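Remarks on the structure that follows.
Here the complex is missing one protein chain, while the rest keep their positions.
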Amino acid sequence: MKRGGKVWAWFIMFLGVLYFFLPLLATFIFSLKARLGELSFQAYINIFNSPQFMYNFLASVMWAVLTIIVGILLLVPTAFVIRLRVPQARSSVEFITLLPFVIPPIVYVFGLVRTYSQPPLLFVNSPFLLIAGYTILSMPYMYRSVDTGLRSIDVRTLTEAAQSLGAGWGTILFKVILPNIRTAILSGAFLSFAIVIGELILAQYLVKPAFAPYMAYVMQQKAFEPAAMAIVSFALTWLAMGIIQMVGRGRGAAQVGGGH
Amino acid sequence: MTVSDAVKRDAPQARPARPKMSWAWLGVVPFFLFTFLFLLYPSSTIVIRSFQDSITHSFTFQNIVTLLHSRYLMQSYWISIELSLITAIGGGIFGFLLAYAAIRGSLPRFMAASLMTFSGVASNFAGVPLAFAFIALLSPTGLLIGWMRALGYNPYFHGFTLYTFTGLAIVYMYFQFPLMVLVIAPAIEGMRREWLEASENLGASSFQYWRYVALPILGPALLGTMILLFGNAFGAFATAQALTGGQINLVTIVIGSELRGDVLGNAGVGYALSLGMVVIMALAIIGYTVLQRRTERWLR
Partner (left out) sequence: MNTKKFTFQIITLLLVATFVLSACGTPAPDVAEGYTGTVVKSVPQDLVDACKKENMLTIIATPPDWANYGEIFADFQLTTGVKINSLDPNAGSADELAAIEANKGNTGPQAPDIVDVGYAYGATGIAAGNYMPYRVTTWDKIPDTLLGIPAKDPNGFWTGGYYGVMAILVNTAVVQNVPQNWLDLLKPEYKGQVALSGPATTSNQAIQIIYASALANGGSLDNAQPGLDFFNQLNMAGNFVPVVAKVGTVAQGATPIVPFWDYLAFGYRDSFAGNPPVQVVYPSPTIASMYVQAISAYAPHPNCAKVWMEILHSDEGQLAWMKGYAHGVQQADMEARGVIPADLQAKLPASSSYASAVAPSPAQLDAALALIKAGWMTTVGVAQSTVTPAPTP
């Protein structure tokens, strides 16, 4: 069975790589056409010459990292409590976590601005509002990842074992449960990261530096630079994910309920 | 002392003695507080303005009435649901296959890690850049079309076009597959090899393994992820707008045309449409919860 499985797996991967790679290749080749009649990296030179590109990209990276941290701190305990003790809350929590999909971003942003631009709730200039907004937007993905992760480990046994050894809740959450849902948290972190990098409307209307508004703005006037920016941001985001994964994997192999 | 006292003392407690309920609900308070402050309250305009006239701001049911009576507006819901369902199921299936192949297909180890990180990036590669990538590939002057024409075959002569419902679904898969991969990966990793080996030892075929062991266990996770894919596609609009210019009237595009842009729309109807989306999502969750309960019965 292993032999057969392998061939089948290679085939699927091949299809996947083809599907994902070709559009990127097309974008890349187009981005090389900035000079008439020849292939060159002119568009890339233009991008890197502009200080705005790196400034906005790094700003988005920073927002992303902070959003991931807030998301983990908020959602892991919540999902844990729901699985373990308060299953009655599950439906309403899941409904709430799926709301960001169906609320049009422009409605949401204007609502945020209206709510927090009047004293005494004058938070509209604070970066924390942006991070809160991003956390909400990435909530569906982070929650679903964490929930899937918690499903695949035996939460009850782990918790009771830790409790019987005298662990407090903080220790249980962060030293027992969290390391066991590493993959799930990483998934959620990846998704949140990508969402924040690609998010357009929140950053625009809260007037904070971010990558997607900058890219949208360049797209209005330039033909080749946006394609180059798409490729560069794709590559840089992938690199950032690689870094997150490298430090996040840690012990990796030694997981309860996992095992390669 | 008495028999009943001894029974009470030795019988396993149905519940621990300390009052757990109040403590446990405290655990979800931060979540509800956070989402109230930063999601529910700011978005309450949807509900309020659905019942307000766009210009006079007086209370009215007219927006809802207009919505329910408009064949065109109701049709936009169906188109969105259809697209979301197709890409959720299709994306779910192939995404699952990809994740399973990478994690359990005995492939070189770096492939699983690369797939995960790539999926992280690709899951949010949407909107205008994604539309443009497919245009650069499949438009009449696109890369792939150019290669095919060099080989003597022009798909455009045979009725192919990217800018249809099907084309849009294909483009949507670019962020649906990776989303599935990322979220289902932990569940796949949680499938212990011992189960597969045990079922092989007992003489089960591959099909039986899947039918009686793997799918029941993965069922709830698969369903949960597909609802995520559904929601993801349901709320998307930038890709569709860039690719088909609003020719395919997804409900998100219609909402955008009422609430945003250069030309005034009927904001009240826009909010009513958004309220409708919330209702549909609620119904989807109810359906999913019911399915969840049934599949979870297989687990215990």
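Which chain is which? They are A and B, in the order written, and residues in each are numbered from 1.
One rule holds for everything that comes next: a residue touches a chain if its C-beta (ideal position, glycine included) is under 8 Å from a C-beta of that chain, and two chains touch if they have at least 3 such contacts.
Predicted model only: the values in this text are computed from it and were never measured.
Student: Identify the residue among A:Leu39, A:Met54 or A:Ala235 that touches the chain left out of the display.
Tutor: Going through A:Leu39, A:Met54 or A:Ala235 one by one, A:Met54 is the residue touching the chain not shown.
Student: In the complete complex, the non-displayed chain touches which residues of chain A?
Tutor: 30, 33-37, 51-52, 54-55, 58-59, 61-62, 65, 106, 110, 113-114, 117-119, 124-125, 179, 204-207, 209, 213, 216-217, 219-224, 226-227, 243, 247-248, 250-251
Student: Which residue numbers on chain B touch the omitted chain?
Tutor: Per the touch rule, chain B residues meeting the hidden chain are 72, 128, 131-132, 135-136, 139-142, 145, 149, 154, 156-161, 163-164, 241-249, 253-254, 256-257, 259-265.
The definition used in the following text is that only the chains that are shown with their structure count from here on.
Student: In their shared complex, at which residues does chain A touch chain B?
Tutor: So the residues of chain A touching chain B come out as 1-2, 5-6, 8-10, 12-13, 16, 19-20, 22-27, 29-30, 74-75, 77-78, 80-82, 84-86, 89, 91, 93-96, 98-104, 106-108, 110-112, 114-116, 129, 132-133, 135-136, 139-141, 144-145, 147-149, 151-153, 181, 183-184, 186-187, 190-191, 193-195, 197-198, 200, 215-216, 219, 226-227, 230, 234, 237-238, 241-242, 245, 255, 257-259.
Student: If we count contacts the way the header does, which residues on chain B are in touch with chain A in the complex?
Tutor: Answer in residue numbers: 20, 24-25, 27-28, 30-32, 34-35, 37-46, 94, 97-98, 100-102, 104-107, 111, 113, 115-130, 132-134, 136-137, 142-144, 173-174, 177, 179, 182-187, 189-190, 192-193, 200, 206, 220-221, 224-225, 227-228, 231-232, 234-235, 238, 252, 255-256, 259-260, 271, 274, 277-278, 280-282, 285, 289.
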